[in-house]
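Only one protein chain is missing from this complex, and each of the others stays in its spot.
For chain A:
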Amino acid sequence: MLDTLRTLFLTFRHAFYRRATVQYPEQQPYLPPRYRGRIILSRDPDGAERCVACNLCAVACPVDCISLQKVEADGRWYPQYFRINFSRCIFCGFCEEACPTYAIQLTPDFEMSEYSRPNLVYEKEDLLISGTGKYPDYSFYHVSGIPIPGKDRGASERERPPVDIHSLLP
């Protein structure tokens, strides 16, 4: 009996508490930078696409929502098309973890509702952004040992020149 009255009183006291609701469209909730929302493809600091079409994201994806096709140009790999089906995506972030070049990233944006499902299939031009995303200085081709036009083998950052196997001199 007393418990019941106490419950009533405690519940009544909640009338003077602050409300937990965030009035969403007018009042935006704070989303941390590492929030897992809409997926984007970033570019390196030079403005070139970071994605090297290695397919690791597509393999890592548990719901198979990523599909892409590799093409080669000037010794670099590019995705010919890169397609994410957001009606399947579960925003797990595995693709971001799998990506060796920081190309695919999740962003703090979830406002992507559509009235028809096909509109949720994002193509490469929808996904590519002009910036570098969360990793401003990273450029895959400048740290990896792969030679590209304008950068020979051994010319990458923190990379020693290749060993000349025809010489015995140290």
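Note that contacts are C-beta pairs under 8 Å (C-beta built on N, C-alpha and C of every residue); 3 or more make two chains touch, one makes a residue touch a chain; residues count from 1.
Keep in mind that, in the parts below, contacts and distances are computed from a predicted model.
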Identity of the absent chain, which is to be given by its UniProt protein name, from "Tricarballylate utilization 4Fe-4S protein TcuB", "NADH-quinone oxidoreductase subunit H", "histidine kinase" or "Chemotaxis protein CheA" | "NADH-quinone oxidoreductase subunit H"
From A:Ala20, A:Ala73 or A:Val163, residue that would touch the chain that is not displayed | A:Ala20
Residues in chain A touching the chain absent from view = 4, 7-8, 10-12, 14-15, 17-21, 23
